[in-house]
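All protein chains of the complex are present and in place, except for one that has been dropped.
Right, subunit A next:
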Amino acid sequence: MIKDVEQQQGIRSQRSGMNDYLASAARSIPPSGIRRFFDLVSASKDSSIISLGVGEPDFVTPWRYRDAAVYSLEKGKTQYTSNAGMPELREAIAHYLHDRFQLTYDPAHEMLVTVGGSEAIDLALRALVEPGDEVLVPEPTYLPYSPISTLSGGVPVGIETFAKDQFKLTADNLRAAITPRSKVLILCYPSNPTGAIMTYEDLLPIAKVVEENDLIVISDEIYAELTYESRHVSFASLPGMRDRTIVVSGFSKAFAMTGWRMGYACGHPDLIAAMLKIHQYTVMCAPIMGQVAALEAMTNGMEDMYRMIESYNQRRRLVVQGFRDIGLPCHEPQGAFYAFPCIESTGLSSEEFASRLLLESKVAAVPGYVFGRGGEGFIRCSYATSVAQLMEALERIGNFLNKLR
């Protein structure tokens, strides 16, 4: 007995700081590189800074959706909803996905409303990944996939994509990364940060590799509505891919509802059931006011959405032309609201470039290296900002480049 106590005390005394209490997985995931840059930008407290670093729409949520939420609050709709989300919202999402992307899901068993697309990604990875499983992540990419895989004991495997391929994932690159432990492939197209899209023809060979290697795909299609030259093709709509794919999407980007945290996941009923279990224990349900606003967006909000997309497209053309005019090569982003110009010609690293651009020319853009492999040599510039600000920013970047040359 005494020995036991001594042993326990022994263990305690080995812990010298609070970090020692942390689970090793939590300790091992790196802090977000974007956060570091955020601190640099906020520290300057300079109101003349134009930020192209914002990953969200510059539109406020259309009044129609806000009004629906306000009205429901007045009526006292403040309760939990069913775990999977309000049935009428799931019905509406099912109709929407069918109309827009030829996807057919049973709203009762194949769909789950989540707290943002982020929760859906977390649930999907937690439901699928076991210690040692490899999660294939085409990069440069949105940040959370790798850290969340690590938290589940998985091993994230970055697959570099290249400007020469318009940052598309190719079957060869995918094949080269596959090992016997490969289990999950993440697809995030239209892509944050590159603006790349994958067409039906691009996805077909990927589907073949997925099938051959018995992979499961988490397809993050949050930017699905934001494509400008062709309609988005959902990976789940490819032959044989529906049951191998968890489609993740949400209202943040296309419907300008970032702060509401409204997302959803669709997939095979067994996968959704597993995700629903985790969702029940962790968040119960997505907030009802967000669900009400999302329902309004689904049922009466398409016109507002089209108007916003048209406006992004105009600004996209302006920004891509602008970068080319000032001598920064920029592949044509066909989706999302980011341009990803190449800054290699300046001889600076993306971090040096972004820091100096911020300090010397008061323009904030996110250095490409934070988005993983293949991001170095580029900067991410969001064009979800007013035309006047974009034009001013382009002029400042042009002057900055002239100073460097």
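Note that in this section contacts are C-beta pairs under 8 Å (C-beta built on N, C-alpha and C of every residue); 3 or more make two chains touch, one makes a residue touch a chain; residues count from 1.
The rule is short, and it goes like this: contacts and distances are computed from a predicted model.
Undergrad: Of the options "Glutathione import ATP-binding protein GsiA", "cytochrome-c oxidase", "Lrp/AsnC family transcriptional regulator" or "dihydrouracil dehydrogenase (NAD(+))", which is the UniProt protein name for the chain that has been left out of view?
TA: This omitted chain is identified in its UniProt record as "Lrp/AsnC family transcriptional regulator".
Undergrad: Among A:Val366, A:Ile379 or A:Ala393, which residue is in touch with the absent chain?
TA: A:Val366
Undergrad: From the list A:Ser42, A:Thr104 or A:Ser230, pick the residue that touches the absent chain.
TA: Counting the whole complex, the residue in contact with the absent chain is A:Ser42.
Undergrad: Check the options A:Ser51, A:Thr199 or A:Asn213 and report the residue that touches the missing chain.
TA: Of the candidates A:Ser51, A:Thr199 or A:Asn213, A:Ser51 is in touch with the missing chain.
Undergrad: Under the stated touch rule, tell me which residues of subunit A contact the chain that is not displayed.
TA: 32, 34, 37-38, 41-42, 49, 51, 53-56, 58, 60, 142-144, 192, 314-315, 317-318, 321, 364, 366, 387-388, 391
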